[in-house]
Every structure is written in C-alpha cells, then in structure tokens.
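What you see is the complex with one protein chain gone and the rest in place.
And now, chain A:
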Amino acid sequence: MAAIPPPVFTVPPPLPPGWTEHTGPGGQPYYFNAQTQESTYVRPLPAFPILPQAAVPAAPAQKKPKKEKPAVKTPIPGTPWLRVITTEGNTFYTHTGEKRSVWTLPEEIKDAVEQLEREEALKKAEEARKAEEARMKEVERIQSEVQEMVAAKRKAEGPVPVDEVVVTKRAKVEDEEEEDEEDEDEDSEEEEWQREAAAQLAAEAEEEERKREEERKRQEEEARQLKEAEKQKGSTQLNMPERVDLSIDEAKALFKTLLREKNINPLHPWDMSLPLFVSDPRYVLLPSVSARREAFDEYCRDRARELRQSKVKVEKETLDPKAEFDRLLRDEVKSTRTSWTEWRRQWKKDRRFYGWGRDDKDREKRFRDYLKELGEKKRAAAQKAEADFFALLKESGLAKSGAVWKEIKKHLVSDPRYDAVGSSSLREELFNTYIKAGASDPAGSKPTDATSQPQSGPTPEEDEAERERRRKERKERAVKEREEKVRAERSKLEAEIDRSKLGLTKEEGELEFRTMLTDAIRDPQVTWDSVLPQLERDPRYTNSPLPPNQQLHLFHSHVNALRTKHLTNLHAPFASHAPALNTPFTALPVASLLSSLPVTKLGFDVDQLEREYDKWQRERAHEARLAFDQMLNENSFVEFWGRLGKIGGKGVDESIKNDDIGDDAEEEQVDMKALAKSVDLKEIIKVLKNDKRYLVFDHIPEQREQWLRDYLAQLSAPTLSVHVPHK
C-alpha cells in the first residue's frame, strides 16, 4: 500500500535472513531461501517475534521503516499488568511494577485477560448490534462494518495529520501479497488518489485504534477495500478486488481483461504464464485456482483464434503475388549484370518467385524489364553524381588550371559528393575535364554564364556540350569505318564473282568472237593489224572477255580456215581440168583459172598457181600410190596366189620363170603348186586391170609392174600352222 510512488520510490522491506532476491526469466523478481530450498514470487516478510525491528514499514506514507511502538495500553483490571498493542498490531504484556514484558500471556493474568477479552467481545457485539440497527437490514456483517467505517472515516477525515498515522500491519501473508501487488501496480497517474488513500487509511487507522483489537485488523482491511472501491468509482478504469460485489461472470471478465492487458501468449503453459499476472490484484477476483484456469483456457482459446485470423489476414494482404515478385526483384537484384539463369536458380524455390507469372518466360520478361529500369536508374544516379561532383569542384574553388588532382583530392575527400562518384579513376577524369572546360570557359562562355547564373550552371552545360560533341565524333568515326569495311568486302566479293563468271563465259566469249570474225573477215589475205580498226568498231570485239593473244590466235585460225576453204575450192577445177596424174600445168586452161573466184580470192599469180598445182598433183600421186597398195592388199586373189607361189622357197620371179619345177610334194600340193606356178603376173594384172586405182597409173606401166612385183616379193609363204607366228 505504498502511498507515495515516485517512479523509483519503492524501498521494499528488507528480506528476512536466508532469503535472497533474484530476477526470473520473465523479468519478474522472485525470492529464494537457500536454507529451505524454497522459492516464491511473493516477497517473504519477517515474522515478528523473530525480527521485530526488521518489520515492513507500517504506513506507506513513511519513507523509512518506523520503529514499532506501543500504541494502545490497556490496564488489566486487578493486576499490575498492562496489555500493550503495538503500532504493528502485536500484543504483549508488561508488568508495570517489575518493568518486565513478555510476548506470551503469563499464567498469572490469564484469567483476567480472558475476562477482559470477553468484555471487549461483548462490547464489540453490542456495537455491532447497534450498527446493525442503525443500518437496518444489512445481510453481511462485514459489509455493515465497512459502511460503518466509512461513516466514521468521513467524520474523522481531515483533522488527522498523515505523518502521525501509524498503520498496523497484518502478518497475514495474503494481505502482504496484496500490498506488494498494489505497489507494483501503481502508475504515476494514480499517485494522487493513492496519497489520498493513505490519508484516509491513516484516518481510519486512527479511528480503529480506538476500537477493539480484534475488529481492528479486519476493519482496516475493509476500509482500504472500500476506499479503493470509491476510487474505482472516481477514476473508473481501476479494478480493485472487491470480492463481495462481483459475480463470477464479472470476475471472469475482469480476469480475462487482466490476461489481455498483460498480453499473455495463448500458447504458453499455465505455469509459465502465471508469474506474469499472479501479482495483479485482479488475480484474486476468482475464488479458486480451477476457476482461474478455466478462465485462462477460455482466454487462450479466444486469443489464439484472433491471432490465427490476424495471421491469415496478414497473409492475404501480403499475398499479392505480383507485388511480392516485384519486391523480390527490388530486394535481390542489385546489379544490372545479374544473369537470369543464376538468379532463377537461386530463387526458384521461393514463394515470392514462383507465386507470380504463368511460367518462367513471364518472369524472365519482368526480370529483364526490371534490369532495364535499374540500368536507367543507375545511369541517372551516376549523372547526378557527376554533376554534383562538378558542383563540388566549383564550390571548392581549388580546381584551377594547372592544379594537380592528388593535391586537390585531399581537400575534397570528406565531402559526400566525392564518394558519390563511385570510381577513383572516373573522379580524376572528371576533374581533368573540368579543368579543361575551365580553361576554355573564361575566354568565351563564362562571362555570359556568369551573368545569368552564379557559376554553378555553366560547367555542367559546358560539359554537356562537350560530351555531345564527343559522342557525335565517335559516331561519325564509327560510321566511316563501317563504310570502308563494307566497301572492301564488296570489292572482294565482286572479284570472286568475276572469276567464277570468267570461267563460265570463256567459251561463250570465244564463240562470240568467232562469229564476229566470220561476219567481219571474208578475205583470207588480211592481216591482224589491217583488220583491227574495223574490228574495234564492233561491240562484240570491245566487250569480248577474251585476252588479246587469244583473240589473235582465233583470228589466225579463222584466216587459215578461210584459206583452206578457198584452196579446196581451187582444187575442184584442178581435178576437172587434170584427170590424169601426169597432166602438165600447161595443159590447164591457166587464163580461165586465174580469173576464177578462188584464185582471185587467194590472189595467186601464174607462178603461184603452178606451184599450187604441182603441190596438188604431188599430193594426188601420193594418194593414188597409197590407194594402189591398198588395192593390192585388198585383193585376196593376188595374196593367195602370191603366197602359194612362195612355198617352194623360191621367189615369185623364179617360180614364174621356171613354171614346171615340181618337187616331191604330195599330189595335191603338187597340183596347187602347179596351179600357183600357172598363175603368173599376167593373171594378176588381168584381175586388177579394171580397178580404177590400177588404171590411174596407166602412164607409168613399168613402174606399176615393178610395184606389183615388189609386193609379191615381200609376201611370205603362207603359215601352215597357226602356231607359227608371222614374220
């Protein structure tokens, strides 16, 4: 019942020896007795007889424990003894004569004391009866007493100073417990009424003292309860145990609100939760432990259901899969170089990942989009950082042309804008560009800029222009390079096509050139040089794919062909005019021949014509000779008889000369031999004489006969066996 509660106020009563204070797992202090191995949440109080001076401070108003003093002294009639009731409510007996005090009732005065008590009880009963009469039909005696006390207290209120009040303490554990609970329970806002309560209590206590001893304790407690009830009325929300007035349901409800206020976890066991609320005054509202447990279970059921529902709701709220996926992207994709496959592998088992999107294709698309966004964001940030960096340089005023970056750097390091540019090399580069821009700046644009803007503007603009220009240059260069490359490639390709085409068109070109030559050149006497001008007018010549030496070759072959054509044309009249091999040139009609077409074409004069004629005759004679030999070969009569004639081992001439030489051969053979001998040159000539090829050589009969003989002579004898090889 601490009445003055500054936040750090509580000076708890000292613990009895053997007890130690500890802090439990829930932050709740508890007390342990090493001797009895006992532990409790309820602060143990020293028993009075053992340690009277260590008692709990009586009045909560007092800051330090007050020494126990005799409060009420009652002389016991008929004896020198005094009965003393102390401020703590303890009773002892003092012998006035001997100055001796004892806690226990001495035998000698026992009867007297008993009588005194009987009297007191009587008085009290009478008082009670009076009170009952006064308040008519009060059912509960306690209640009536309380009300009586209220009335009394109201009367007594005021004049009693707080300090003087000595509140007796009951040694009853339950009461102590209640007090402790209240101590802990108090808030600063309750201070006021607590103080008031103390005053009232004090007043009551004062009044009580005048009353009888037995009633005193109980009344005091009840007065306190009552006062608390009053307070409850005054400051509405307070729940103090007023056991009497509360129905079971109300008590249960209050108990549950207690649990709710303490936010007891519905999943924790009763034993574990108990220390969290056992010290609350509302704990005792319910009459039994089993009722409390029942209420606790009910509370837990409700609370668990609530929690489940709220959890479901939360889940539902967070269950927008698209938002979840986006959040995952935002949280987990930090670099634009993140690879989809890697990222997917890492997160595919995450609900946020697979919760959204029809398939991986969808997700990948979103992922790529996000990378793009991220890239843009980063670029913007980088640009901003650069601009800020320039601003920083400008502000610092250190960056003049000729300044060295390393020196300047030291002064700028501490600025956040310095760090904003991520790379140190980039910083240096920016610095250099700034210096360069600064060098060109003061000459041209700076004055105008300076007028319009206080110097912070132009640099980024300048820089912008510079960058723009550089970008353009780079672009042009790239385009040029590309063009060159394309051109080279194209020419290479064309060359290749030409080469392949050449192979294909060579024959075609030859053919075309030849047709052109046939068209253009009819005269066999022309030369290349003379004909060239004429050819050059022809498109077929100029477009010809053929190389010149081939053209020349073609030209010569063409001219030769023309010439041979004309010569063959010339040979026809030769043949008609000279039927025999021995016809002399003079026998020919030379004049007419000279005027004939082939001759004029060939441009022959008489000598040339004669030479040509001789040549032609030679060729004809040669051919005729070959034809004569062929004729002899073809004729089987000549061969057979010629060979047969050889069998005798004699030459044809001989056989021809000595016709009747017959050897000792068989009859048949003799006959054949005879026959062969009978076949002589004349017979052969007779066979051959109608042949044209024979007749051609009529003009040289001796020579012809000689050829015939030669032929017959070179014939060998017929092989009689096929196994004998020919010679």
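Basically, contacts are C-beta pairs under 8 Å (C-beta built on N, C-alpha and C of every residue); 3 or more make two chains touch, one makes a residue touch a chain; residues count from 1.
Going forward, contacts and distances are computed from a predicted model.
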Record-based protein name (UniProt) of the chain missing from this complex, from "ATP-dependent RNA helicase DBP5", "Small ribosomal subunit protein uS5m", "Exosome complex component RRP45" or "G10 protein": "G10 protein"
Contacting the left-out chain in the complete assembly, out of A:A304, A:A381, A:L695 or A:A713: A:A304
Among A:L122, A:I248 or A:M272, the residue in touch with the chain that has been omitted: A:M272
Touching residues (missing chain, whole complex) on chain A: 266-272, 297, 300-301, 304-305
